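Shown here: the complex without one of its protein chains, the others still in place.
This part shows chain A:
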Amino acid sequence: MLSIQNLHKQFGNLVVLDGIDLNVDKGKVVVVIGPSGSGKTTLLRCLNVLETPTKGNISIQKAHLNFGGKVAKKDIQTLRKQTGMVFQTYNLFPHMTALENVIEGPVTVQKVNKEKAKEKGIQLLQKVGLGDKVDFYPHQLSGGQQQRVGIARALAIDPEVMLFDEPTSALDPELVGEVLRVMKELANEGMTMVVVTHEMSFAKEVADEVLFMDKGQVVERGHPEEIFTHPKQERTRQFLNLISE
């Protein structure tokens, strides 16, 4: 349902993605790991065209985008409506309450009736454990709570795929658990997810497939057990050793 072929991204002369292929079936969770600068975040940002790939194909459900030439704005919109993005720094709208953040997509973009959107928004906030915070502004919430609002906001547009860009990297250690718990729940409910993270325990526990990236390429991919216990590539081994120290 999500498929990427031969994706390239260059910033000037710097090659960030060097021919990435990826297929994610419905309901599967793919976790992307790798050292910083490996291109994993860029890959994720290409999936909803926050970065425009230099060339390659991306298709998600009804949206098929072919990069290299001109890409129609309408196609990008279609793609974005099928992906929910969760950012490292949450990027909540500070002038809106938690609930207003969540219903912004449905009301402004999808023109859903405001009362209906509110009803669903409250349900989503309850789902991420923030039923009692609907009228709080972001600055009144902890980092973990803000990130959970971020997840609810992304879910509100009914995406086919959820994209997570290092969702716990900006959090204090004691707040990481509450966010990961919500993500696990989503995975268990059958949400299709692509997750860039440094949380190896999450990858081991939840991922259907782990991708190890380095220097803009996928070095190794496979079931988490294989990758973490019997990595085939030297570079994967080095990386795993470094982070387990």
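We take it that contacts are C-beta pairs under 8 Å (C-beta built on N, C-alpha and C of every residue); 3 or more make two chains touch, one makes a residue touch a chain; residues count from 1.
Simple rule for what comes next: contacts and distances are computed from a predicted model.
K.L.:
Quick one: find the hidden chain's UniProt protein name among "Pyruvate dehydrogenase E1 component beta subunit", "Hydrogenase", "Polysulfide reductase" or "Cysteine ABC transporter permease".
P.N.:
For the chain missing from the view, the UniProt record says "Cysteine ABC transporter permease".
K.L.:
Please identify which residue in A:G105, A:P167 or A:P224 touches the non-displayed chain.
P.N.:
A:G105
K.L.:
Looking at the full complex, which residue from A:K9, A:K81 or A:K118 touches the chain that isn't shown here?
P.N.:
A:K81
K.L.:
Decide which residue listed in A:L50, A:V71, A:V134 or A:L240 touches the omitted chain of the complex.
P.N.:
Once the missing chain is taken into account, the touching residue is A:L50.
K.L.:
In the complete complex, the non-displayed chain touches which residues of chain A?
P.N.:
48, 50, 73, 77, 80-81, 83-85, 87, 89, 91-96, 104-105, 108-110, 137-140, 153-154, 156-157
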